[in-house]
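A single protein chain has been omitted; all remaining protein chains appear in their positions.
Naming follows writing order (A, B and C), and every chain is counted from residue 1.
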Amino acid sequence: MLAASALTVPEPILEVVDLRKHFAQRRGLLAGLARAAGTGTIPAVDGVSFELREHETLGLVGESGCGKTTTGKAILKLMPVTGGEIRYRGAEITRLSAAQFRPLRRELQMIFQDLDAALNPRMRIESILREAVALRDPGLDAAAERTRVYELLELVNLKKNKLANFPAELSGGEKRRVGIARVLAMRPKLIVADEPTSALDVSIQAQVINLLRDLQARLGLSYLFISHDLQLVELVSHRVAVMYLGRIVEIGPAERIARAPRHPYTAALWSSLVEKRSREAAAGAGWSVFDFERPTGGCRFAPRCPVYAARGRPRECTDPASTPGLTPTGEGHAVACHFPL
Amino acid sequence: MTAALLAGVTFVAFLILFLAPGDPFAALLGGRTLAGPEREAAYDALGIPRTWYGQYLAWMGNVLHGDFGVSLRTGQPVARELVASGARTLFLTLGSLLVTLAVAIPIGAYAAVRPASRRAWALTMSAYVVSALPTFWLGYLAIYVFTRQLGLFPILSGTGGPQEHAWLYAALPVVLLGLGSGALSEVVRYVREEVARVMAEEYVRTARAKGAALWRHVYKEGLLLPVAEIVASKMPFVLSGAIIVEQVFNWPGLGRLAWQAAQDRDYPVIMAITLAAAVVVRLGSFLHRAVYVAVNPRASHE
Amino acid sequence: MPNAYVQTVDEVSEYSQLSAWRSAGGIDRLYVGYGATVAAIVVLSYILGALKWLPHDPEAMDLGAMMAGPFTGSYLLGTDFLGRDLATRLILGIQAYFLPGLAAIAIALVLGSGLGVAAGYRGGRADAAVTYLAGLIDALPRLVLMLLVIAAFKPQIYTIMIVFGITTAPAIATMVRGKVLMLKSRNFIESAVALGLSPRTIILKHILWYNCRALLLIQATIGMAEAVLLETSLSYLGFGVQEPTPSWGNMIQAGANYLLQGNFWSSTAPALAILATVLGFHLLGDGLNNIFEGKRQR
Partner (left out) sequence: MSAPPLLGIEDLRTYFYSRVKQAFIRSVDGVDLEVARGETLGIVGESGSGKSVAMLSVMGLVSAAPGVITGRVIFRDERPTELLAGLDRLVTVERRGDRIVSVVKDDRAWQAQAERNLDGVRGGKIAMIFQNPRAALNPFETVGQQIAEAVRLHTGAKHPARAKERALHWLEQVRIDSPRLRYDNHPYGLSGGMCQRAMIAMALAAEPRMLIADEPTTGLDATIQARIVELLADLKARLGMTMVLISHDIGVVGRLADRVAVMYGGRVMESGPAAEVLGGQGDGHPYTGALLASMPREENLQAKGRLPAIEGEVLDTINTPRGCRFRARCQRIHDGVRARCAEAEPPLAEVAPGRRVRCWLHQP
């Protein structure tokens, strides 16, 4: 995927502007109280903006509950958004009705984290793939459908003898390939890949990553690659956005996020990877963050932030009026921090 | 929710009564079925609203003031009849529920812990067999055994029951309703599934790994919650089962009252019984909820 | 007791997943076999009834042989209190519950799965409405409701079964809703939507046909067992199938009056028929459940 980064800057295929998704608290007595106190909703995604260019892979990285999956699903209109705009090839899609959006679905596809999400457990692999083929090209006869299914299998390096199997009989890697083949049947332009390898072993993960990379080169796909694994994201993406509790805290070219992170959270993510591998590195980095705490106003990372602690808890960090916004620092890099590194 | 449900239930019952051909007030009008202005005049004279929804609202208003009206058949205040027979039915149904639980829970739990054992299979099968027999036939059989074979009391002795062996005469329908009427197999099945499910939970494996007594960890989710749920879900059916058993044993309870009232279209009585039954069902749900909240620390945050 | 586990596949041969039936435990197969036999007998009774291949006329009274025991003369299973042949009436009694029961189950399944899908798939207000409706139906005592309907309309078995179907629907709706929520939690439905499948395809094909058919089939067997017992109860109260048309319920009811005099057989024979049938449907349900859900048993 790195190979695709050309000199010319391609057109954005997807633009997300100030996307917001707030979940209502569950019903009941306590939710009523929460609403009265003005905290009735959980801002899972709170003002996320980015763009994804043609043939590009944008990595979206963050820990569980940071809103990265919600962002991916909101883009595909799998859940209604609270606010903001999503533009696909310049056209606003946020306010399209489900029926208006359906023709666009074939171009915007999603790979789910759960290997079984795409596979009806009671259907054979062949039926699963043929259903997708028939959905994309309704006019095909049985023979043409089968040919198309074979093509798909070849694209994802699967053997034909798996067609008669049920999903439960496949290994994790094979399930993932079938899931990818099903998505490819729609001839998509953009794929939101939500943790596509987190349920797989490392050796299989490498196969799938290589496959996704090959497909991008062959079919000219654009990926929004969502993962909790910073290292993996850095390897597969051209650009990386780091999310923390519903906001993008840093976005920039993959190499810069990896080698020169500006946000303390990104730095902490990197150091925790090193720390769990070796004692010496852990002692040297000193980027340990605190266990989870509820965020205060202002910068959401402040309560866990080593910079905040080291600087004697400056007030602007927790002042609700001065939430840090993404500020460009050059070379396509932007960071949301009062005291960037 | 509860108020909306109670209003809905009484409304449906009233609707059915209204939709039926014939005049529910015929009894009050001296058995005559009147029509047109004549009927309206008669209604006005009795103070009955002319429209059906007017009648429903009037009934509703009275109930809210604690007035359930007068039985069309006996002329007695409905409230009094309801309380007297309701108490007897409550004794019957709650007693029988206890019997069901006392028999079914051990069988279900045993079958869950020892799925391969023959004893568990035999116990489960007997529960199925008892549940598959018609309650009233079992009732007749029991009466036959106790009156003819053992001669403990005279046949179908009526309301009060004999002095001698009175407790047995009272216990017989309770046990019968508890064992028969299909509840037994249902509870056995449910408890078996739930206990088996909880035994496979990760936290139960943790309990095993630390060498703890398993039941201490299983009983809350595997037993308390399912039992509370069964009690709540059985509430609507106990009255139904009671009708049969009360009939067999001449037990002057709510079931017989309902049966009689349905035949006579004694609408104040039917409405009162429907309301009472709905209240009992809601109480069952509240009990379930209470147990759930007491056991599950998360519940109060949901 | 020792249990045996045998590897039937040879070391190098290709193995594949066996069909659910072949991999089922012996006991479950036995249950299903028994249930299937009961179902076959039901069908047979219709054929016999239609072809009039019955041992006797169901309404012919033999006043010389009332309350006869089994194997009395040409009466294979004896006679009832009017000297009518029990075997014939038992065979025809099947028809009293079967089609009405089937109708009730059809109502329950259609209504139940419709409400369940509405609640689970749409969620929100639809869910609240279905919950209310289910609570409403649950709060009406079923037998009282039936008595009411019978009193209001005709004491006809089909009327009763419609009420039975409607009152059974909420339980089925709850189960279907649970299944839909389970599929939702595994992102299965989202994935289908994301692919571009229409809600119609997702609901009818993927949810109901592929994922709920086992559950609905099992509920149908249990519902059938309940329908048999229900007909019996109502017959006892005098509201079921009316004489002289035979039903197992009115046969027990008629015979029960003589039970207290020590005449067991004429009510015991239909009671045993009910036992065999209800047990058959229950075991069929249990067996199918274990097979479909892949529960390991024995």
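The working rule: a residue touches a chain if its C-beta (ideal position, glycine included) is under 8 Å from a C-beta of that chain, and two chains touch if they have at least 3 such contacts.
Owing to the predicted nature of the structure, the values given are computational and were not obtained by experimental measurement.
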item: Chains in view touching the one left out; value: A, B, C
item: Candidate in contact with the missing chain, chosen from A:Gly83, A:Gly172 or A:Pro340; value: A:Gly172
item: Contact residue for the chain not shown (choose from B:Ser117, B:Thr147 or B:Gln260); value: B:Ser117
item: Residue numbers in chain B that touch the chain omitted from display; value: 114, 116-117, 201-203, 205-212, 216-217, 220-221, 295-298
item: Chain C, residues in touch with the chain not shown (by the definition above); value: 1-9, 11-12, 15, 17-18, 22-23, 25, 294, 296
item: Touching residues (missing chain, whole complex) on chain A; value: 1-3, 63-64, 171-174, 201-207, 209-210, 213, 228-232, 235, 258, 268-269, 271-273, 275-279, 282, 288-289, 291-292
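One rule holds in what follows: only the chains that are shown with their structure count from here on.
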item: Pair of chains whose C-beta contact count is the highest in the structure; value: B-C
item: Intercentroid distance (Cα basis), chain B paired with chain A, Å; value: 54
item: Centre-to-centre distance between chain C and chain B (centres being mean Cα positions), rounded to whole Å; value: 22
item: Contact footprint of chain C on chain B as seen in their complex; value: 1, 4-6, 8-9, 12-13, 16-17, 19-21, 115-116, 118, 121, 128-129, 131-137, 140-141, 143-144, 147-148, 155, 182, 185, 189, 233, 236-237, 239-241, 243-244, 247, 258-259, 262-263, 265, 270, 273-274, 277-278, 281-282, 285
item: Chain A partner contacts - residues on chain C that touch it in the complex; value: 16-17, 186-188, 190-191, 193-198, 206, 210-211
item: Touch list for chain C against partner chain B, complex; value: 1, 3, 27, 132, 135-136, 138-145, 147-153, 225-226, 229, 232-233, 236-237, 249, 252-253, 256, 259-260, 262, 267, 271, 274-275, 277-279, 282-283, 286, 296-298
